[in-house]
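Apart from one protein chain that is not included, each protein chain of the complex appears where it belongs.
Coming up: subunit A.
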Amino acid sequence: MASPGNDAPTTPSIDDAVTDNNLQPFFVLQKGSLRKSERNLSGAVKTRRKIDLSSASPKASEDVEDEREEENMKLRMEAFEIVWSKVESTIKDVLRDINTSVFSEIQNWVHESFNTIKSLGTPDFPEATQSFPIARDASSKKLFTGLVFTKNMEFVDDLLTFEELGKHLKSQGCHVANLSSLDFTTKNGIGGCLRSLLRQFLMSTLDAADMSILASWYGEQNYANPVVVVIDDIERCSGFVLSDFILMLSEWVVKIPVILIMGVATTLDTMRKILPSNALQHLCPYEFTLGIPAERMDAIVKAVLLKPCSGFTIGQKVAVFMRNYFVSQDGTLTSFIRALKIACSLHFYMEPLSVILRECVLEEDNWELGIEKNGLSPELMLKYAFDLPSCQSGEMMEQTSESLAQAFSELKRLQNEWRAVVLCLHEAGKGEKVRLLDLYCEASDPESYNKRKAELDKDPDLPPSGPILIKGHAISEAVRLVRDLSTAQLGKLISIWESLTTGTEVYHRVFALKLLLKMEDGKSSKKDFTVTPKRHTSRIKLNTGKDSKLMSDKAVTVLECMYRDCMQPIECMPFHEIFCFRDVDKLRLALIGDPRRRIQVDLLEFQKLLRCSCCLTGSKALLPTMHDTSIMYNLAQEHGDLINLHDWYQSFKSVVLCPNSSKKKSRQSLLPKKRKEINESGNQSEADLQHYEMKQAQLSLVPQRSSQFAPLMGVMELQITGLIRMPTKRRPDFAQRVAFGL
């Protein structure tokens, strides 16, 4: 075949697209300038101009509008940073608190183990200065090993826990090094672990990885404190390297009293699976258990969404989505927190008045709306606030800053009531695994609130238990559990309720309940004293049981009343849009994405995106004007796992070159009859046609040339997007479909 390249000097080169930069692994597109200060200066100039030109041309007013928008965006960004850093630090504190008791348990064990090792004797001077380990009896080769069960298959949540544990032990005087499973790879071998230890203990970057260096360093520390090595996730370590590491440490344990702490995601059996018996026999294991992810989740939800934290909150649909995401995705808090952060950032981007939350965080409990504090124009702010949909449905309000401040303080009060009742319900169901996030999802449901409200409006005398509780749901489960409590348990619960409701309107109901309980308690103890010997003991028990039933019924009634009267979800309050993020679809798209499905839909429905006039929207027919890769992908739908490249190529040609065939359904292009026709045309004439088209393409003369090259580009683009795989040596004539269906 003649090389057409030689006689086509005008053919554009692909090099046009390939600048040197694109061939480099990376390049600097631009260097950051010091334009921030310049910008500030120009900003000042612009502001002046804004005043000068406020009534000038429409272009100028557009500029002013842009600047205002930019300024507001900057304020919202600042507000987001303040709010999110508050949320983040709250989460960190919560997780630290959860771990406190386990951490102190571990700390005590570390010190006890250290004392045991020391009781075996510290090396004398000649021993200490030798550059090899001291050999004593087998007991001197035991390594105290704390196994911390994380009960979490996804180690990503526990990284922070082990980091915090390290910090905690350091604060208690231990020398601590944190190793990760990445240090225990066969590629790095034991040298990798040792170098990491030296780096962390000696702050040294020595290439020589030698235990004697570590031993002499520890000697300089006067053998005063324990040396703790924390390995966060042993399931991910190479058993081979870990076993070598254990054997090495056990040899040196007299000189360097290392205490190991290892994170275990599954069970104790893991140790036996990972380590050979000669390594296992050196371990002297102790077990510790961290809180389960669901408990941590409850603690986070409580601190961030149910206690006054940042003022930012999420609507019911978002909460349900996040709960399901947590349960069905990877069950990690890390993903949950990421979802919350995306929700928060979306909220601040979308909601102009979200800047108000900045003050909410900074002033905490004393927060009161001060319009001037937010850098917004008061008129604009009022107009915007009173135009919010939640403000349209209710009673007409006077559009003043005072009435807005009043509305905000009412919203805050109602939210506090709502939170208090949710927390009371949670306390009631806590022991029986009623999850706080489930309660949150149910209690924040605006539909069920509106239904309840409508029923109560119809019949104000409706008993509290009437319309409200749905069997099997978290709220009714929590209420049911109260019914079963003994008087003593009830007393404890009511005390907790009392502290949870302090400062809210429901407090007096709880307090009344407490008094009643005290009275009943007094009566029954009197009864106990006045018991006559004649009275049957079972009768007394019966009475006590009756009393407790009576009391728990009363507690249930109070709880139901609280639920009926004080559980107004935030989404049913005016101005909630400012504080509450509700757009679940936006969150879902940003969080999960859907690349494989979407890219197929892009190709199959490209008309919807490109909105061109030449291709018929909604038509199933393939038109020659359609995007080439889209035609190729549509045709690929008609094939099985393997696509015969020849057939595929011919089908494409028939679509592009024979517009008449476009009237037929694309599927018909592959009917056997058609194939036969193509076959009959013979290979030679086919080759001639290809050659001819190639010539045409080189000379850039006729539009048909695309039938030759476009499918090649199309196949390549489908390959880049991961929808097909290239032919293999074994099957050189077939491409393989990767994605089937959406």
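Criterion: a contact is a pair of C-beta atoms (placed from the backbone, for glycine too) under 8 Å apart; a residue touches a chain by one contact, two chains touch by 3 or more; residues count from 1.
Basically, contacts and distances are computed from a predicted model.
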item: Identity of the absent chain, which is to be given by its UniProt protein name, from "Anaphase-promoting complex subunit CDC26", "Phosphatidylinositol-glycan biosynthesis class F protein", "Origin recognition complex subunit 2" or "Large ribosomal subunit protein mL43"; value: "Origin recognition complex subunit 2"
item: Residue among A:Ala224, A:Val327 or A:Ile720 that touches the chain left out of view; value: A:Ile720
item: Option from A:Val102, A:Leu280, A:Ile599 or A:Leu657 whose C-beta touches the chain left out; value: A:Ile599
item: Residues of subunit A in contact with the chain not shown; value: 1, 3-5, 11-14, 16-18, 21-33, 35-36, 39, 73, 77, 80, 84, 156, 334, 338, 341-342, 345, 349, 585, 589-595, 598-604, 606, 609-612, 625-629, 637-647, 649, 667, 670, 675, 683, 686-687, 690-691, 694, 697-698, 700, 705-706, 708-710, 712-713, 715-717, 719-722, 726-729, 732-733, 735, 737, 740-742
